[in-house]
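Of the protein chains in this complex, all but one are displayed in their positions.
Our next item is chain A:
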């Protein structure tokens, strides 16, 4: 096992002027499960492939342990790409299915058996070792496939969207299995996905990447509670954060016809480039219904409500001078409506105008010019 270090790594594809991955510096600690997440084309798979040796590094260096692997051949890097093919071989026993790659590599028989038994224990397959795949359920077959990677005892596991061709149900089940397995084995793992839910539920830490540039690295709660910029704020969390740009008047945000107090230290950090505006973000669960006369609350025209039993959601437009407006640039789900989580027993009706109060301590403030966090 080993740590992995990306040291100012860049990748520019031939014929491109823009880097697909630009000046990436990232440490993955020994035994850590790091999830690289971002939208399609953000460079996350390129990053993984550079670590695998499948993509040239144009600038910078990559280390596995203390070894500089930047120019090393993939097979010499002691990595395992998990979940490649892995159909099972019907005539081989489960043990042979798991251990055949070791046999090819010339590992002594006793050692193969020992490693296979270890892996089988972790995968709960011990009693099936001498059976053929035919006798296994789908879930067990999947675990045999995982066993193939495990017995190799690589320094690093690389997983590139391993769940993408499972259907939704299997995905949740397998997600939990992979995370538990990785923790049990303690093998350093780089996991690439576009799915922020996968990232939040699986990773020790998450690295968010956009257009080849690393945006933020941190524990799932760090990214959720303190996103460092507007992109991370909008990308992490489901339903996503409500994010709007509002004018700042007397240190307060003007939301529609109402004004809402802001953190003074944050407002002080605004610069002339921000042109008297501020980006206010809040998660659906960090706001609540307020009394009609309450200060620091804004008006919302309810466009839709959802009762999920445990939670209720209101989707609405901010009201300005009596008119609901969608003009403000927003980044939330649900057709850019503002989303509020409320008690499902107190859902307003569609068409109502309600007052919404944001929990000030949970408000996320960003500079419109730099898009960086202010508070």
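Note that in this section a residue touches a chain if its C-beta (ideal position, glycine included) is under 8 Å from a C-beta of that chain, and two chains touch if they have at least 3 such contacts; residues count from 1.
In this text, contacts and distances are computed from a predicted model.
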From "Type 4 fimbrial biogenesis protein PilO", "Aspartate carbamoyltransferase", "Lipopolysaccharide kinase (Kdo/WaaP) family protein" or "Cobalt transport protein", the hidden chain's UniProt protein name: "Lipopolysaccharide kinase (Kdo/WaaP) family protein"
Selected residue (touches chain absent from view) among A:49, A:205 or A:246: A:49
Contacting the left-out chain in the complete assembly, out of A:5, A:101 or A:353: A:101
Residue of A:14, A:272, A:292 or A:309 in touch with the missing chain, whole complex considered: A:14
From A:118, A:161 or A:285, residue that would touch the chain that is not displayed: A:161
Where the missing chain touches chain A, by residue: 13-15, 20, 39-46, 49, 52-56, 73-75, 81, 83-93, 96, 100-101, 103-104, 132-142, 145, 160-162, 164-170, 173, 194
